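What follows is a set of notes on a single structure, which appears directly below.
One protein chain omitted, others in place.
Chain naming follows the written order as A and B, and within any one chain the residues start at number 1.
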Amino acid sequence: MRDFLLPIMTIAWKDVLLELRTKDVVTSVLMFALLAMVTFNFAFDPSPAVIALVAPGILWVAFTFAGILGFNRSFTLEKENGSLDGLLLCPVSRDVIYFGKLLGVFTFMLVMEAVLLPFFAVLYNLPVLDLKLLLLAALATLGFAGVGTLFSAMAVNTRSREIMLPVLLLPVASPVVIAAVESTRAILEGAPWGEIGRWWGLLIAFDMIFLIVSSFVFGSTLEE
Amino acid sequence: MTAPAIAVTALTKTFSVRPVLRGLDLAVVPGQRYVLFGGNGSGKTTLLKCIAGLARPDEGAIAIAGLDTRRQGPAARRAIGFAGHDPLLYQDLTGLENLRFYGRMFQVDGLEDRIGAVADQLDASRFLNARVRTLSHGMRKRLSLCRALLHDPPVLLLDEPETGLDEEALALLDRVLAEGAGQRTVLMATHGLERGLAQADAVGILSGGRIAYQAQAKGLDAGAFRQTYHGYLGAAP
Partner (left out) sequence: MTTRPLQAAAAQRAGLADSATVRMTLLALSAAMMFADLALIFLWAPTEQVMGVVQRIFYFHVPEAWVGFLAFGVVFIASIGYLVTGKRKWDVAGHSAAEIGVLFTTLMLITGSIWAKPVWGVWWTWDPRLTTSLILWLLYVGYLMLRAYAPTPAKAARYSAIMGVIGFIDVPIVYFSVVWWRNIHPELIIGPAAPRDALDPRMLVTLIFSVFTFTVLFVYLLWERMSLRNAEDEVKALRQGE
């Protein structure tokens, strides 16, 4: 356990420390997501009826694209520092590196969402600070970050890496986006726990399947 | 009879369709300082990366002190210190934070004291608190050596350590290597004949994807070896 959890925390803490130093991911991603929310506003008539219909989609599209930016930055940082090799030298199995990086980007996305949700609540006048919604956001974010961590480790080595990550991630994560949007809509309409049960199930299944598969194959993305 | 510190058997590694290593065999006995010569593109770096676990061999096996690097990866890597061309440090963290990070990953006991000790050994203490981004190439190289030595590895892999190191730092490195003589196994790849020969217990020449020549350094005639080496350089693809 010590050989597993401690290095995971160490890697994630290193990412947090790096981010505190540079602050370039948080600033750029937050601004991007905020602008996305504002710009979407111009795409439709902002009457309460329309907002109720489109707001969940706007929220998750903003999170999704902001997340993609963040994943790209996380691995670009590692690559620019030449330190992916440094992680490979460490006496831990490859899945530990995967979970460490995942914990880093997951934390980062949760912080971003925690900052953005109040903005969203104000801009669209919606009661989003709901326990169900927060739990759901965490589940969806975990699945999205789980696949995103694996794919950005590959995309960072490809030509035109900025486009490669969304090309791979968006189709694969489409169930997460659908589940997140639909259950957000249901929660905002005041649906009880039971009514959104199948979406919980879908998200949990997605998270478990892809976290396990990704941790198995992650090592082969890093080694030469 | 103890297991060799580094045992490489029938190692093949191909990039694209062209093999760099073709069935390479190498055994380094514990405590030996083995210096590997070879031209550019002869596969020295690839070999060291395969041993360190940075590159995945296509075929063949590698064992560090009897630990298979594929099946017992973490245990084998714990025994290895690696310093290559890239310093493998985070630019936006300080040297101290970098060493702390790697020290925790290797679960080094008494980490702060140990960091102080290796930093003193390589005269790196004075710039430990500066961000790596602001350091000169030579300083980064010293930190990189600190990182490689931090967990006191029984096996040290050095890929052309002389590039980017100033005379003073080279002297420090030589002293570290000399202090570990007979205990720490060293596999060092280099271009520099004189320095390499001065360091070596055994020498090898990598050519055509194999160890084409190897000899004990004791009693080796430097002039004859130079001729042999240049012969291989000319012949190597």
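Simple rule for what comes next: a residue touches a chain if its C-beta (ideal position, glycine included) is under 8 Å from a C-beta of that chain, and two chains touch if they have at least 3 such contacts.
In this text, all values refer to a predicted model and were calculated from it rather than measured experimentally.
Participant: Looking at A:L6, A:A52, A:V115 or A:V217, which makes contact with the chain not pictured?
Facilitator: Among A:L6, A:A52, A:V115 or A:V217, only A:V217 touches the chain that is not shown.
Participant: So which of A:F71, A:F144 or A:F206 would be touching the chain we can't see?
Facilitator: The missing chain is touched by A:F206.
Participant: Could you tell which one of A:T76, A:T107 or A:N157 touches the chain left off the display?
Facilitator: Selected residue, touching the omitted chain: A:N157.
Participant: If you put the missing chain back, which residues of chain B would it touch?
Facilitator: Spelled out for chain B, the touching residues are 12, 14-19, 22, 56, 58, 237.
Participant: Using the touch rule from the top, list residues of chain A that touch the missing partner.
Facilitator: 147, 150, 154, 157-160, 164, 167-168, 170-172, 174-175, 178-179, 182, 198-199, 202, 205-206, 209-210, 213-214, 217, 220-221, 224
The rule is short, and it goes like this: only the chains that are shown with their structure count from here on.
Participant: Rounded to a whole Å, what is the gap between the Cα centroids of chain A and chain B?
Facilitator: Inter-chain centre distance comes to 38 Å.
Participant: Can you name the residues of chain B that touch chain A in the complex?
Facilitator: Where chain B meets chain A, its residues are 15, 49, 52-56, 73-75, 77-78, 80, 82, 84, 86-93, 97, 101-102, 104-107, 131, 147.
Participant: Under the definition above, what is the set of chain A residues touching chain B in their complex?
Facilitator: Answer in residue numbers: 2-3, 6-7, 10-11, 14, 17-18, 21-22, 77, 80-83, 85-94, 220, 223-224.
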